[in-house]
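Just one protein chain is left out here, and the rest sit where they should.
Right after this comes chain A.
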Amino acid sequence: MTKMMTGAKMVVQALIDQGVEVVFGYPGGAVLPIYDEIFQQNHIQHVLVRHEQGAVHAAEGYARSTGKPGVALVTSGPGATNAVTGLTDALMDSIPIIVLTGQVPTFMIGTDGFQEADTVGITRPCTKHNWLVKDTDRLANTIHEAFHVAMSGRPGPVLIDIPKDVQFAKGTYSEKAKRTSHYAPQVKGDINMITELAEAMATAKRPVFYTGGGVINSGPAASQLLRELVEATGFPITSTLMGLGCYPASGPAWLGMVGMHGLYQANMAMHGCDLMINIGARFDDRITGRIDAFSPKSQKAHIDIDASSINKVIRVDMPILGDVANVLEDLLKVWKAQGGKTDKEALAKWWKQIEAWKATDCLGFTQDGPIIRPQHAISRLEALTKDHDRYITTEVGQHQMWAAQYMGFEAPNRWMTSGGLGTMGYGTPASIGVQMAHRDALVINVAGEASWLMNMQEMGTAMQYRLPVKQFILNNERLGMVRQWQQLLHGERYSQSWSEALPDLVKLAEAFGAKGIRCDNPDDLDEAIREMIAYDGPVIFDCLVEKHENCFPMIPSGNAHNEMLLANAQVQGGITGTGAVLV
């Protein structure tokens, strides 16, 4: 069935046909026809953000907490350029989002028109793919294709730039099924290589599963299969920041997060293993540390849907190109068909070693004195919220790492954090996107005051749509992670890393019409957190914490996994040599 309609109507119709329920956006001259159509329908809810960056991060939060694509709609020029950070963030973390931008009319393109920007040019390197649609007849198909590209293979952000005259003109609407794309990434892994891995698993003496965001992106089935595999093999498992929740933190094989601020036992296991099974992670530099000293004695298998992730940084012995769920299903089958054997004696010894590493209690701290330690604040937040239907977003910095270390995630899609790009200002809009998808859940943005200020205007959005997001701000009046690096690397010269003239966050909450809670006393903390949870509306929680706390464990840049700093006492002379140039 084909129908004639305007381009603007087509946009709305295509979104409805794609099952979109929520669009995050901000109107402007070049998208007014689309907004006019949004006004005249009731299928799609539009959430008016306060800044286009917020729209894209909200769409990311929505996508990550649901597994469905997120959609953002912004105007041309500044609307599009403001979306760039969100697009790059989604590209780095493989989050499927569709961003629709308005554009000046086709006859004005290239004339430096008002609010004209070369949007497809600017966003080419920060999208998985993008389109400039110059013909209304092609608009609907392009939108359907965009959803397909965003969701297929390694997911990612796509952008469709729609000139205003294309929105006004009439054309033929084509249905979802009329896709003619050749784009179809391989999802099935090579069975011979999977067999090789299964054989290696049967004889491994010191194996470890190293999992990442790919498990989450592959869908709930992948997490389920991973749990089965871990249970069946009894191998220890760690995860990157992006993969938290794919295996439950309460599970017996869980080592905690790996990486620069990963747990001692996780990093030591990665360093000392003889078989590393990478499932949907990408050997990011936050994980590997020094490349030439990375897990020197292991055979490495790598399951990834993106061929360009394989052998990019770390050379692997068993590359398996395919979708995680697909490959894990085959791997389980093959391994079971082989008799499901493992070297139990060696594994027992390996676990004994791991228990010894765990005994260092690398996250141990004591809450003494009158000042709240940030680790204590997160621990209490964890204890008081873990039994809730809970979603956590974060900003970027020390608080993010503490949240990853001290909070436990039992299920996928519950943890939304900017991993690859490290975008300060991500958490508040992301929490709004999550809450839009899960209206009755407890959504908490664990933040630092500096990050939080970067997109705090989105509190207005939270108020407008009655989204009871909790902004849990660890306020140390510092750019904590920057300060930590300056202490370790730059001779304690704290250049520009503290926040002067911070607003009164409680008054700020009240100015937005939200609830403000301040807590600076460890004895009051639990009660204050309970008050935050109980309040039916947005809360800004100003948690005043120790100003000079450092985040440990830490693998300093340019060091290997077994060269972790565990406490301030070990920080001597800072980072020198080649490590100093790394970020």
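Assume a residue touches a chain if its C-beta (ideal position, glycine included) is under 8 Å from a C-beta of that chain, and two chains touch if they have at least 3 such contacts; residues count from 1.
Note that contacts and distances are computed from a predicted model.
The UniProt record for the undisplayed chain lists the protein name "Acetolactate synthase small subunit", from the options "Acetolactate synthase small subunit", "ABC transporter permease", "Acyl-CoA dehydrogenase" or "NADH-quinone oxidoreductase subunit C". Checked against the hidden chain, the listed residues A:M318, A:I354, A:I540 or A:M554 yield one contact partner: A:M318. From the options A:E21, A:D36, A:E196 or A:E563, the residue with contact to the unseen chain in the full assembly is A:E196. Of the residues in chain A, those that touch the hidden partner chain are 120-121, 124-125, 128-129, 132, 149, 153-154, 182-183, 185, 190, 192-193, 196, 199-200, 202-204, 274-275, 299, 306-308, 310-312, 315-319, 321.
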